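What you see is part of a larger complex, with each chain still in position.
Which chain is which? They are A and B, in the order written, and residues in each are numbered from 1.
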Amino acid sequence: MTGRQTSSSGPADPRFFNRSGPFEAQVLADAAEASLLPPREGALSATGYTGIAPLQVAGPQEVSFLDNRRYAPLLEETKAGLVIVAPAFADKVPPHCAALVSSKPYLAWSRVARLFHPKKPVKPGIHPSACIDATAKVDATCEIGPFVVVEAGAEIGAGCIIGSHAVVGQGVQIGQDCRIGNHVTVSHAVLGERVIILPGARIGQDGFGFAVGPNGFESVPQLGRVVLEHDVEIGANTTIDRGSVNDTVIGAGSRLDNLVQIGHNARLGRCCIVVSQAGISGSTVLEDFVTVAAQAGLIGHIRIGAKARIGAQCGVMSDVESGADVIGSPAMPFREFFRNVAVLRKLAKKASGSAEGGSGKQ
Amino acid sequence: MTGRQTSSSGPADPRFFNRSGPFEAQVLADAAEASLLPPREGALSATGYTGIAPLQVAGPQEVSFLDNRRYAPLLEETKAGLVIVAPAFADKVPPHCAALVSSKPYLAWSRVARLFHPKKPVKPGIHPSACIDATAKVDATCEIGPFVVVEAGAEIGAGCIIGSHAVVGQGVQIGQDCRIGNHVTVSHAVLGERVIILPGARIGQDGFGFAVGPNGFESVPQLGRVVLEHDVEIGANTTIDRGSVNDTVIGAGSRLDNLVQIGHNARLGRCCIVVSQAGISGSTVLEDFVTVAAQAGLIGHIRIGAKARIGAQCGVMSDVESGADVIGSPAMPFREFFRNVAVLRKLAKKASGSAEGGSGKQ
């Protein structure tokens, strides 16, 4: 592969991203709601800052940031002209370098980066290849991509972007300012505002429900819906089955990563986080602010209390209390899990030591 | 989000589901093959029952059911006019309420729900945007959606629905009355009758086979097929690779949930169940009626005996006997797994207790 392709020339390749600026330091500080510390040696850039870059590659006209303690050594060597840091790292900023100090440096970074690279604006219009049913209502301010299908009775609010090949099923309601990715399927669903669905997610298909009949399994009608409340984000190729009798609900502000599975009738509260490849079985309830880490699995018909955190690969077979941290399969408190691991290692080492020592007492 | 959207007005939102009825109690009893018990106080509805609803929200003209013992308290408080229950719960039905008593209440419920909400009928016709090869044979009774591709030599039997954007590859055979979801890809495959594939599933692509050559990996030709026998159901975004030399086979009546992976040359028997995010590696054989729970993983080239049950997140590295229940990673009998968990907890508690007690003997 050619050098052009593998060598990273910094973020925001202009083939893919819009670019704005330059911006003066104070403008960036205001956007970030951060305190501006001028460089201890030299001065702020008179012509402003032109873009963002990682600590390793940023130059004197660029803004960088420290988001993870483990990369702190890079801070001292950076050639960036301006860095965003937490207060604890303010005195580690090199002398030539200005700082934006924020108690929420990641949020500050996010806003500065967005200033330099604003989102693609909506381009209202329906691509001529799209297939929109005559009874569907698509707001005139929407951008509808090629080969989109919008079925009978569906309604799409103002300012939405519907990516190419997406299918908006019969009767589906989509609130304003949503982003429906390429190849997404949405059926039997009601979406709030500002909902984002990444490519290939499947929303609203039949849940996994069947009864044993005289000639094999018989599908049980799945008569509920999927409700995605305001500001929900759904990852690529994630699947959310519609409810069987009740609805499957993803609460406002919740974020699901890629390849997540949500079973029928599950209900997630507000601002839950579900990381990639995790699965939540049918009728399970997550209260607000629950975090489910990657590849964790939750059995059906249980309740996870508010702010509980489910660790990666955790297997949850029963209710979890509010605020609890669990991990392991079956799930147990973090502390207990790591104690068990340590104790077993010690016991195994001892057993193996005596075995190797030839005690013969096995 | 507005109240209209989040408040569940009961199942079967008319924007998404057909509706039939009302039905008299005896009609429902016949459909359910259940015994009708009139209410102990009052009478059956003279005008029949209008729909279904969960126990909590059902009214006097609606039918509800108790499907899970843990929801039994809701039965005693329900305002439903008619409930479907197992014999063990018949005397828990409130006095104002009629009952349909069935030894298979879930099956009975399924049939009653289907009566009120019949499936969307097939609307024969090929959407003008579909791209059908001149050599493909599509029965005139099929419903072919927008942007469907049917390649050369493919054959689609009577009464099928092919959802928008689905791709039916060269030479693929699809039996009658199948439902192929939106965005499904099917290639190198032979499907029986009444096969259902949910949106985004990938059937028949190259298996993961390669040999180490002098300049890196070399793909091994994957020359088998995928065979989905009668009445198979495949979940959303599930992937089934075609065989390398033999076929990958999913036996009649088997049901796979969402995001399942089936490796090349795997063979599932009749009426197997594979729950979401489980994976079955290449050349592994499942005999009939095997259940694989969510997120379980089976190594390649092993055999799982009939009626065996593989627990959630189980890691199966060797053959499993017929009828066995296994769980854990590596897999072991259920009883052994939970005994191990209990013993380790006890040992760890003891070790930690003595450590905290300052025995110093660590």
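Everything that follows uses one rule, which is that a residue touches a chain if its C-beta (ideal position, glycine included) is under 8 Å from a C-beta of that chain, and two chains touch if they have at least 3 such contacts.
All values derive from a computational prediction rather than experimental measurement.
Complete-complex copy count for the single protein sequence, taken from this structure file and not limited to the 2 chains in place, is 3.
The criterion applied here is as follows: only the chains that are shown with their structure count from here on.
It takes 120 degrees of rotation, in steps of 5, to superpose the Cα atoms of chain A onto those of chain B. For this pair, chain A with chain B, the centres built from the Cα atoms lie 27 Å apart. Chain contact summary for the complex, chain B toward chain A: residues 1, 5-6, 8, 11-13, 15-17, 52-54, 68, 70, 104, 106-107, 109-111, 113-114, 117, 127, 129, 145-147, 163-165, 181-183, 198-200, 231, 233, 235-237, 252-253, 255, 257-259, 270-271, 275-277, 294-295, 312-313, 329, 341, 344-345, 347-348, 351-352, 362. The touching residues of chain A, when paired with chain B in their complex, are 129, 131, 147, 149, 153, 165, 167, 169-171, 173, 175, 183, 185, 187-188, 190, 192-193, 200, 202, 205-206, 208, 210-213, 216-221, 223-225, 227, 229-230, 237, 239, 241, 243-247, 249, 252, 259, 261, 263, 277, 279, 281, 295, 297, 299, 301, 313, 315, 329-330, 332, 336, 339-340, 342-344, 346-347.
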